[in-house]
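Yeah, one chain of the complex is gone here, protein chain that is, but the others are all in their spots.
Let's look at chain A:
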Amino acid sequence: MADPMGGAGRLPAVFMTPGTSSFTDFLSQSAPHLLPGARGGLPGPVTEVAHGTTIVAVTFPGGVIMAGDRRATQGHMIAQRDVEKVHHADDFSCVGYAGTAGVGAELIRLFQVELEHYEKIEGATLSLDAKANRLAAMVKGNLPMALQGLAVVPLFAGYDPDLDKGRIFSYDIAAAKSEERTYESIGSGSVFAKGSLKKRFRPDLTQDDAARIAVEALYDAADDDSATGGPDTIRKLYPIVASVTSDGYRRYGDDEVEPVVTAIIADRSTSAGG
């Protein structure tokens, strides 16, 4: 397809039809080939593509922190050292992914447009539960690709103004959505990250504490999982850290993450177990 305008001299009827406020629904009618998962069946399982690895999210009173390591792997090789897997979803939520990098990035891009599109057409934002449900529908759309090896799962977190707290939603490849009340991790290093968070999480964490234990969980994941990247102090590549509170989404600058990483390394250097 060339331009969505077409050459008909006026906007096609699908643009002018009232009804849906969903960008995905609209695109499925106007340009279905642009939707993720629209490529049809693949000849066989796909394995040699980049994979994103570990994401963690931690709630604290009044908000939530999400952090992700920077590594993408392809088989036993490191495909990328500075990949960004934690993204702004809208002003009051963020989303990260683990799994096939290409599919994950596309899923997130569509999800961002979906939320913004609804907001502009309706003049109101979706509730946090509705955003989580929209994401579930998108994950479900990817199921055929997941079964052929291109699996991706998102982790969604945001501030719920109705409840005045941060909330976390996780998904499996069949889009089973579950809400996590405290912390959650997805990806290859998630087993180790969750073990780390289990010992350090408290319900009364400050935002700074939450950011510290999230980064430390990624450190623990990288310690035991070869596909998760630890903080790269030589290239100054640190985990992506984002917070969502009643003030909205905020991504931490490298100058804020660096001292956290430095403190963790200093503490670990003096502990017998590393």
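Following the convention adopted for this analysis, contacts are C-beta pairs under 8 Å (C-beta built on N, C-alpha and C of every residue); 3 or more make two chains touch, one makes a residue touch a chain; residues count from 1.
Following the convention adopted for this analysis, contacts and distances are computed from a predicted model.
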The complex has one chain missing from view, so what does its UniProt entry call it, picking from "Proteasome subunit alpha", "Succinate dehydrogenase hydrophobic membrane anchor subunit", "ATP synthase subunit a" or "Putative aldouronate transport system permease protein"? "Proteasome subunit alpha"
Candidates A:113, A:147, A:174 or A:265 - the one touching the absent chain: A:113
For chain A, the residues touching the chain missing from this view: 3-5, 9-11, 15-16, 18, 23, 26-27, 30-31, 34, 109-110, 113, 116-117, 120-121, 123
